[in-house]
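The complex appears here minus one protein chain, its other protein chains still in place.
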Amino acid sequence: MAAPLPNPAAVTGPARGLSPVHAVAAVALVAVALAPLLAPAFYVTLLNYIGLYSLATLGLVLLTGVAGQTSFGQAAFVGIGAYTTGVLTTQFALSPWLTLLLALALTLALGYLIGRITLSMGGHYLPVATIAWGLSIYFLMGTIERFGGFTGITGIPAVSLFGFTLDRERHFYYFIWVVVLGALWLCANLLDSRPGRAIRGLKQGSGMVEAFGVHTTNTKTAVFVLAALLACLSGWLYAHLQRFVNPTPFGINQGIEYLFMAVVGGATSVWGAVLGATLITLLKTWLQDLLPKLLGQAGQFEMIVFGILMIVLLQHAREGLLPFLQRWLPRRPRALPPAEVPLARRTMPSPGSAVLRVEGARKTFGGLIAVNEVSFEVAAHEVVGLIGPNGAGKSTCFNLISGALPLTSGGIRFLEQDVSAMSASAIARLGLGRTFQHVKLVAAMSVVENVALGAYLRGRTGFIRSALRLNGQEERAAFAEAMRQLERVGLAAHAHDAAGSLPLGKQRIVEIARALAADPILLLLDEPAAGLRYAEKQQLAALIKALKTDGLTVLLVEHDMEFVMGLVDRLVVLNFGQKLAQGLPEEVQANPAVREAYLGA
Amino acid sequence: MDSTIVALLAQDGLTNGSIYCLLALALVLVFAVTRVIFVPQGEFVVYAALTMASFDGARTPGTVWLLLALGGAAWLADTVKLRREPRRMALAWLATAAPCVAAAGLVAWVAASKAPFVVQALTTVLAVTAMGPAVYRLAFQPVASASVLVLLIVAVALHFVLTGLALLFFGAEGVRTPAFTSASFSFGNITVSGQSLLVYAFTAVLIVVMAVFFRYALFGKALRATAANRTGARLVGISPDFAGRLCFTLAAAIGAVSGLLIGPITTVYYDSGFLIGLKGFVGAIVGGLVSYPIAAGGALFVGLVESFSSFWASAYKEVLVFTLIIPVLLWRSLSTTHSDEEE
Partner (left out) sequence: MKKVLAVAVSAMLCAAAAQAQIKVGITVSATGPAASLGIPEKNTFDLVPRTIGGQNVTYIVLDDASDTTKAVTNAKKLIAEDKVDVIIGSTTTPTSLAIIDVVAEAETPMLSMAASAKIVDPANPKTKWVFKTPQNDSLMADAIVENMKANGVTTMGYIGFSDAYGESWLHEMRRAAAAAGIKIVADERYNRTDASTMGQVVKLMSLNPQAILVAGSGTPAATPHKELVARGYKGKIYQTHGVANNDWLRVMGKDAEGTLLPAGPMLVWEQLPDSNPVKKVAREYVTAYEAKFGPRSTFGGHAQDAFLLVNAAIPEALKAGKPGTKEFRAALRAALESGREVVGVNGVFKITPQDHNGMDARARQMLTVKDGKWLVVTK
């Protein structure tokens, strides 16, 4: 599936250093602080629910909107938060603070377990698996008599904070919104960081992020657990706000409702969660007030009108409301302060030493032999072209070398190490960088952020330090490196554009910059000249030559013979998955078998 | 638990499984062509059963108003959209709005006259089938190129609308419709009603027809191609809008016949659609949303697990059904290759 056409204004994430955004945030903060004093009492009630929904939806924004893993099960984790405290505070008289810890611990364990099992499923199996366990948990809550069954648990105590009982809505309001704003801050920080860029890259398929050393299963599981913890927190707050729980609010319908809020708000940004929760909650309330006046009858029409409005809204704003609003927000490119300590660089191998050795590589898909006993070598500082007609197995060969596909038989050695059984991220760690035949940039991230993702393996900060903004030095170094690579490829002027807004040819060059940001020893370029104009091709050729001078080794797949001939040191020709010829460009060009393969008999 | 009980439960599971199967087949059809996970498929089933029940009770079904509303809205949408292309506008009217209005008239007439059972049943099928293209035109055509997630959310919103309208038009209480046949057949010590056999037969025929059509017929393959590549499909002469309308028409027709077939076996409520749709969806997913026979197998599996777990531990029935489906999903997920690029 091609990436949806991105709106350049929809670049999300970088909030650091944007003073207008700070101003908006400050206004929002004041509004939140004053709301209970100015708004009618009932609106405080609504704002409390909006806060709770925002928290659960925030988790879904991360998991579904950003990381691309659709889940219907978010409400079940809200239920786990609510039921843990509901049962333990009423039956064992535990302190709500203790039950909060227990609920979070339980969610962590369950989330990890469920995440591990379900996230290993790809495609559409994942959403339906979330429906399955979501419903199982829901029905379990209703069936166990100790948990109050479907009738529910009454008499849940209020939360006390420093001896002050939060049993009034206005007081609990502040508590809820401090938690919500804190969670938003942490999540916004997280998304704008090393692991955050990896999460945002997940939607482009695991192949892309793994090529930069991201362990996708771990990252997905971590996001899943984070989403579950946010949901659990929301549930814990719900139980102590409502002081009553029964299974109804934690069923599949509510799970869908959270998904609704995320999509309608704008699932690619943390603010979309608040926007979606606010819009849906207020809309339902207004419809409840308005429809009886318009139709002269209460009830029954709300759901119908609500559904129609949602359909119309999505038809006019399929990315949700946030991108709509962001057009009106002032935007300034992120500041890129210089790095105190630049990122460490690798030492390149000495010229002529073996970098890559492909030994009898073979790959079959079912009965089809895609790559058959192919062997060749690439030495340091060489530029080697891998060519062949369509369907010759070039890209499959690339995917075998980079570890994106497992070999059926044969072996691959990279820097004298056997990498045949290694994962893509492990091979990337050894110093292999690559681009993709179908461009895989994160369309909604800026160009420089995309390139910074390439430097993933050169940083170390994890989720927690990133969320708490303890990653300043490393971030500055990563962005300085990204800018350096953009200058190297000549796209520094586009650093702050949304990657998806560039023409395809330029996007290919951004991919090269991203691969370079990983400081690779061997660079695999998959059809880098496709879609480029003549002048751009000249520039690309010059760039590849410069890379060679800088000590890089390059293996490239290309169709454009003219482009390849003047550029490479050697050529390897594939046809029908087999090696047809190899040698100097002129030798290969003169080879009758090659001419036949290309021109047809 | 003796062999009679096993046989009874198996037969019950088979019946329920067939119902889910009918849903699953339509879901796979719609998804394969339009990438829409069509949550409201169950509502077609419900509308058919409730319309038939209204005929049976000599009342005018609310379906008339729904059809008029759908037809009117589709007429308006096409008129605005194609105002500069009168020829295409007229064609669009004919394809979407006109069938709705005609079906509404037919339903009103049949309700008013004492039409025989067969006429009532055929009218019901026509009425519900006419909803298909209108629903596609109004809800999905404007967002046809959106992501699977957005299409899913639109489908959920549509489900709210259709369920809400069903409650408004038909009330909250359930209905049973008259059976096609009162015959029953004995196999050893269990008796199977003729109506159940009709359900099995319809399901089996549908599985075969759909699998053959989409695997071997050129037109079927072309329809499937529209899901993968809308521009490409247009190049080979299939309009994605036409493909969408067509498959929604088929899905609605399958839903309508299903509703008539199951109405006499079970009580149908205004909100029955969601849970049977959900179980059909599970079956469809087991089939990877592409394979009709495997989807049917998945749906039958759900039906059988449900039947046996309601015997052993009815309180935990849903927990058992949905927990047992997870290993099946895992197994299916591991045994199929799927590309990451699809959402």
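A and B are the chain letters, set down in written order, and residue numbers restart from 1 in every chain.
Following the convention adopted for this analysis, a residue touches a chain if its C-beta (ideal position, glycine included) is under 8 Å from a C-beta of that chain, and two chains touch if they have at least 3 such contacts.
On a predicted model such as this, the values are computed, not experimentally measured, just so you know.
Asker: Give the residue, chosen from B:P99, B:G164, B:G244 or B:G298, that touches the chain omitted from the document.
Answerer: Looking across B:P99, B:G164, B:G244 or B:G298, the contact with the absent chain belongs to B:G164.
Asker: Please pick, from B:T51, B:T96, B:S307 or B:S333, the residue that touches the omitted chain in the full complex.
Answerer: B:S307
Asker: Please identify which residue in A:R243, A:R429, A:R465 or A:H559 touches the non-displayed chain.
Answerer: A:R243
Asker: Residues of chain B in contact with the chain that isn't shown?
Answerer: Against the left-out chain, chain B lists 1, 5, 8-9, 12, 15-16, 19, 57, 164, 167, 171-176, 262, 265-267, 269-272, 274-276, 306-312, 314-315, 317-318.
Asker: Hey, which chain A residues sit against the chain that's not shown?
Answerer: Contact residues on chain A toward the absent chain are 40-42, 45-46, 49, 139, 142-143, 149-152, 154-155, 169, 242-244, 246, 248-249, 285-286, 288-290, 292-293, 298-300, 302-303.
We take it that only the chains that are shown with their structure count from here on.
Asker: Please report how many Å separate the Cα centroid of chain A from that of chain B, as a whole number.
Answerer: One centre to the other, that is 34 Å.
Asker: Write out the stretch or stretches of chain B touching chain A in their complex.
Answerer: 37, 138-139, 142-143, 146-147, 149-150, 152-154, 156-161, 163-165, 167-168, 278, 281-282, 285, 288-289, 315-316, 318-319, 322-323, 325-326, 329-330, 332-333, 336, 338-343
Asker: Which residues, counting only chain A, touch chain B once they are in their complex?
Answerer: That would be residues 1, 4, 64, 68, 70, 117-118, 120-125, 127-129, 131-133, 135-136, 139-140, 143, 203-207, 252, 256, 259-260, 263-264, 267, 300-304, 306-308, 310-311, 314-315, 318, 438 of chain A.
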